[in-house]
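For this view, one protein chain was removed and the others were kept in their places.
Naming follows writing order (A and B), and every chain is counted from residue 1.
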Amino acid sequence: MAHRMDRRQFLRVAAGATATALLPHSWARAQARPVRIGFAISETGPLAVGARLTQTPNYYLWRDEVNARGGLLVRGEGRRPVEFVNYDDRSDVGTSVRLYERLIREDRVDLVLPPYSTGIIFAVAPVVSRLGYVLLGVTVGSLRIRELGAENFFALLPQPDSVTISIVQFLREVRERYGWNRVALLHIADLHGVEHRTAILPLLQRERFEIVEDRSYPITVTDLSDVVRALQARRPEILVAFNYPADGPLLVQQCIALRFNPRIMILGVGAFFPEFRQQFGENTNGIVCHQAAWTPKLRIPGAREYYEAFRKKFGRDPDYAGSSLVYQSLKMLEQAVAEVGLDQRRIKDYLERHEFNGPWGPVKFERGINRAGNYVGRPNRLGQWQPSGYEVIWPPEYATARPIIPKPDWK
Amino acid sequence: MDVRLFLEIGAGGILLGGLYALIAVGLNLQYGLMRVLNVAHGEFVMLGAYVTYTLYTSLGVNPLLGLVLQVPLFFLLGWAIYGVVYRGVLEQGGGPVQLEANSLLLSFGLLFILENLALVVWGPSLRGYQYLHHSVSILGTLFPTNRLVALGVALLLTVLLLGFLHRTALGTALRALMQDPEGAEAVGLPLVRLHGLSFGLGCALAGLTGSLVSMLFTLTPSIGMPYTITALVVIILGGLGNVAGSLLGGLLLGVLEALGAYVVGADMRTALIYALLVAVLLFRPYGLFQTRAPSPGQTAGG
Partner (left out) sequence: MARGRVQLAWLLGLGGLGALFSLPLWASTYVVGLLQALFAYVALASAWALFSGLSGYFSLGSAAFFGVGTYATFLLAPVVGWIPSILLGAGMGGLVALGVGGISLRLKGPYFAILTFGLSELVRYLVLGYEMRFSRTVGRVLILPVDVGGVYLAVLAVAVAAVGLSMWLYGSRYGRLLAAIGADEGRLESLGFRTTGLKVTMFAVSGVLSAAVGGALAPRWTYIDPHIAFSPLISFQTVLMALLGGATRWWGPPLGALTLGLVSEFLSIRFRYLYLILLGLLLIVLVRFWPRGLVEVEDRARRWRGRRLPLGEERRAELQPGWSAESDP
């Protein structure tokens, strides 16, 4: 871990652990008041799909692990069991805001965990922040976070600027070796797509890439065959798409059917799901994904352990991007609470001052946004499906495999 | 503009249009006979897709065989839902306004139940498989095989259904009912049985479309609603209660949607569909293919 335990901390942890070990188990449990952690997340409605794939499983994994260790270590109080107070926000912004007020004002929880999706987090963050609570948001991607003025809010995923920088760096390297220069851009017409497209356009132009097509489609799209035909007609060598889980497969299906096979194909959200591999099998080989790539093969402390624990508990793989970061955000809270207790202001200071690592990777906040990427000169990670599974291919210091270039023909 | 590309995109639109037509025909049968707008129609499509998916991926049942197996299953499901849920409410009477209100409430209830049942049974993951996903070349243009199959099935079924409606005694009774519900009852047609039959048929068509959808698209429990909306647009294009109109309307929507998206930009695709819907309602409220209301019960004008 980037944050090393000093001697004093070690003694404290050890003392807490010994005290717990010496007491009869049930007695210790009965004595320790539980730490109550609250969240409201989409269990029904359109956002339930994403929330239940990427986010909530990690909450339960972490809680069970902590409780199996005898509870959450709170500075000055020893271990206290973790208890969740949670609600369903029904994928509705208004309901979510209301429930967070309830969690903080009525249920008086000790800590809150974030809801799912940019729209809901945007509404909840200022409210939670005003009530003095720290919120570590993972599934939020927009540079407009700063407009919220939510000073107790932290965003973890690489934001559009660092994602697009890594794509363009990778493409520049590819061009040096292969000479491919013709780029087609495709994005979904919502905040996520528009911000990424707005960020990548000047970068590509500055590097003098030729942009042969630049299209968008609505979030409710049900078919992309006409889009693929139009793209195909422009003969791009490189395709970069800023898509969502539901439309990525539409795109790939039509590319296969119409035998549209750009040399480099870079996709976004959803291409990192194990389900994507299940659906398309070996046809996924060579597809690059630009969203915060992660695999258990990364030489990052805790990556392999996290993967094994997740598989053991849920019988499936976590997604190869944000899932491990959700888990890491909980570990960060755990670490902060062990160091400074449950006071929100001190947790906030702690999160701002320290650098964290594992199982997802380095996290260091700068004005509330994780800048470990650009901050220390490391861009967002790109991943690629290969016969050996999902591999990180960029930047080189993280790479778990050499990239497969060009993308193989469709089977 | 590239003429060949334009034609290719239009032809690609027809392939999906067949699917739209099939969904719309089912909804239109239910509406035409019972004057019931079933907003849960798309949920039956979703359910059909999941059943085919499950049969194929866990038991290895060929999706096309699954499709055939599903027809009686969904017919019975629809028939049972009519008997348990709708029949009592339709027989309560209470005038057209109350009937419209209550059938809307009922189908919203069904929608909530089916969508969340699917969420419980199949979970939130994206599901999909590859079947006949390669293309065949027609006149030098590639068309995905599974979409060609979907179009073929859709055309075949709609033609069969039209034949049934026009050439058999039962079909004629159904059509009489669509034209004039009160009159049909007066001449002694067994209303309840015909209603059950039409609701079952509508569900069978939805389930069957679902089988085709599972071959083409990725599934989540929330895919139903967009299909309901597409079906609504199509039956307005083709005329409420007009089965042949739905077939043409579906094909037309497929083509217009694909070409419009190509010309105006794909991001305006949905806007385009709604603009078309609004324009048709305002200027040709009885559908593109007829100028008069088919029966007094269906008047659009006040």
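Basically, contacts are C-beta pairs under 8 Å (C-beta built on N, C-alpha and C of every residue); 3 or more make two chains touch, one makes a residue touch a chain.
The structure presented is a predicted model; accordingly, all values stated were derived computationally and were not measured.
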item: Sole residue of A:88, A:173 or A:355 that reaches the chain not shown, by the stated touch rule; value: A:88
item: Options A:66, A:82, A:135 or A:189, residue touching the unrepresented chain; value: A:189
item: Selected residue (touches chain absent from view) among B:97, B:139, B:169 or B:186; value: B:97
item: For chain A, the residues touching the chain missing from this view; value: 43-44, 48, 87-88, 90, 93-95, 97-98, 101-102, 105-106, 118-119, 122-123, 125-127, 142, 144, 147-149, 189-191, 194-195, 198, 216, 218-219
item: Contacts of chain B with the absent chain, listed as residue ranges; value: 31, 37, 85, 88-89, 92-98, 100-102, 104-106, 108-113, 115-117, 119-120, 232-233, 236, 240, 267-268, 270-271, 274-275, 277-278, 281-282, 285, 298-302
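Methods note: only the chains that are shown with their structure count from here on.
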item: Rounded Å distance between chain A and chain B, as computed from the means of their C-alpha atoms; value: 38
item: Residue ranges of chain A in contact with chain B within the complex; value: 44, 46, 48-53, 189, 215-218, 220-227, 229-230, 233, 245-246, 249-250, 253-254, 256-259, 270, 273, 275-276, 279-281, 283
item: Residues of chain B that touch chain A when the two form their complex; value: 2, 5, 8-9, 12-13, 15-16, 116, 119, 123-130, 133-135, 142-147, 216-218, 220-222, 226, 230, 258-259, 261-262, 265-270
